[in-house]
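Missing here is one protein chain; the remaining ones are kept as they sit in the complex.
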Amino acid sequence: MIEFRLNGNSGVSPYQQIVQQVKNALRLGRLRIGDQLPTVKEVVGKIAINPNTVLKAYRELEHEGLIAARPGIGTFVVNSFDETNYAAQRTLRRSLEVWIEKARRAGLDDESIEALFVDTFLFSPKELVR
Amino acid sequence: MTYAISASGLGKRYGRKWALSNCSLDIPEGRVVGLVGPNGAGKTTLLHLAVGLLSPTVGSISVLGEGPASSAEQLGRIGFVAQDTPVYSGLSIDAHLQMGAALNSTWDAQVAKQRINDLGLDPGQRAGRLSGGQRAQLALTLAIAKRPALLLLDEPVASLDPLARREFLAILMEVVVEHNVSVILSSHLVADLERVCDYLVVLAASRVQVNGAVDDLLSTHHRITGTPKDLKNLPDTVQVIESSSTDRQTTATVRSVDPIMDPAWSIESVTMEDLVLAYMGQAEEQRRDLVRSKGGAK
Partner (left out) sequence: MIRFAWRQFRFQVIVVSVLLVAVAVVLLVTGPQIAHDFAELKGCKANNDCNFLSNAIQNGHNKILNFATALSLVLPALLGIFWGAPLIAREIESGTYRLAWSQGVTRSKWIITKLSVVGLASMIAAGLMSWMLTWWASPIDTLNANRFSTQVYDTHYVVPIAYAAFAFAVGVTAGVLWRRTLPAMATTLVVYTAVRVTLTEKLRPYLLTPLKLATKLSRSGGYGFEQTPSGRLTFIDSPGNEPNSLVLNGDMVGKHGAALTSQWLDTHCPKMITRGAPVSGHHSVGIKGIGGPVPKAFSECVTKIAANFHQVLTLQPASRFWPFQWIEGGIFLAVAIALCVFSYWWLRKRFA
C-alpha cells in the first residue's frame, strides 16, 4: 500500500502533496487500477496530519475520476494514466541511473546533479520536436 | 449551534496581574484547534477555566453549551490532559483505569483496555515508572475512554522527544478519526501544530491576538515586500500585523480579505509559523509600547 510522506518546507500545501504523491504513484506504476488506498485513519496514524487534509485530497482525486470510495470496503483506484508508458519508464529509469553515475564520476555533488537536471528540464522544449 | 468553547470578555487575575484578559472567542466543534502562544501567555489559564479548575474574575465561558464543570455529565463530555500529564505515580496503570471506570459514567472499558494493549504497556506497571511518552499516552487514554465530545490538551508534547512527539500526535489524529472528537491543544511550538490543526487561536500578552480556521487565515494573510514609502500608501483594508524595514526594503505581514492590487508590492503566501510569529511580534511590540508609555508618563 502506498505510504505518504510530508515535506513541511516544500511550500506545497499538505493536501496537494498527497494528491501529487498519489498521481506520481499512478504514473510510475506503483499504484495500479484496483489497488486500495490506505484509510484516513491509517494515513494520519503514520504521518501525524489533520484527517480533513486527507479527506480533502481523496475528494479531489475522486473528483478527477482517479479513485472511488466503496462504502464499507475502502477507497480504490479506478483509473490511471496511460499504461503503455510503464515499459518505456523502465528503460528511461535505467538510462537515468547511468547518467547519474556518470555525473558522479565527473565529480558533481548531489545538489549540482539536481540543479543540472532541473535546469535542463525547465529549458527543454515543452513539446516533442517532430 | 454549540460551540466547543464560547468565551465573552473572559479574564482571570492573580493578585495584580491579569493572566488572561478580555478574551472573547467562539471555537466551533469538529475541529482540531491549536492554541498557540509563548509561555505565560494564558494558554493554561484558558484551558483551566474551560475545565472548571479555575473560576473567572470577569466575563463568562461556556463549554459545549454549558458552564465549566457544571455537572458530572458535563465533566464526562470533556477529556482533559493537563500539562506534564499528571498521574498517580504510586498507582498502577490498571488502578488508573479502575479510577476512570469508577469516576466516569460514560467510561468505555473496552476502549481503554484496547489502547493500553496497542501501546504495549503492562497494566500492572506503576505509573511512576513510565517514560514521559508513556505517561502522556496513559493520560490520553484516561481522557479518551470517557468517550468525550471534546478533548483539551495542555502542552501534551512539550517535554517529549521528537519521536515520542510525532507518535503522540499521530495517535491523537487516529483518535479524532475513530471517535469523532473535537480537539483543542495548546503548545508554544508552532511546528507541532501546523500539521494537525485546522483552526488556530493565537494567545500572546494574555490576549487573543487572532483566531480562525487555518485555511481562512492562510488565504487572508500575505507576506509582502516593497519599498518603505509604499507602506504608507497601503489602503485601510490592508491591516499590517508586523513589518520590518531597511533603507531600501520593507517586508510586512499583512491581513487583507481583498487581494492587493498595487503592483509595487511583491506578494507571497504565509506559513502558519510566519503568521503566528507575526502576531506574537505584534503583541510584544504593543506590550513594550505600553511599558514605555507608562515609564514616560512618570
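We call the chains A and B, going by the order they appear; numbering starts again at 1 in every chain.
The definition used in the following text is that contacts are C-beta pairs under 8 Å (C-beta built on N, C-alpha and C of every residue); 3 or more make two chains touch, one makes a residue touch a chain.
Please read these numbers as outputs of a predicted model, since none were measured by experiment.
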Which displayed chains the hidden chain touches across the whole complex: B
Residue among B:87, B:214 or B:252 touching the omitted chain: B:87
Residue in contact with the excluded chain [from B:146, B:165, B:188 or B:222]: B:146
Omitted-chain contact residue, chosen from B:25, B:69, B:164 or B:213: B:69
Residue ranges of chain B at the interface with the undisplayed chain: 48, 51-55, 68-69, 71-73, 75-76, 78-80, 82, 84, 86-91, 95, 98-100, 102-106, 139, 142, 146
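The rule is simple: only the chains that are shown with their structure count from here on.
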Centre-of-Cα separation between chain B and chain A, whole angstrom: 34
List of chain B residues in touch with chain A within their complex: 32, 166, 169-174, 176-178, 191, 194-198
In the complex, chain A residues that touch chain B: 6, 8, 14, 40-41, 44-53
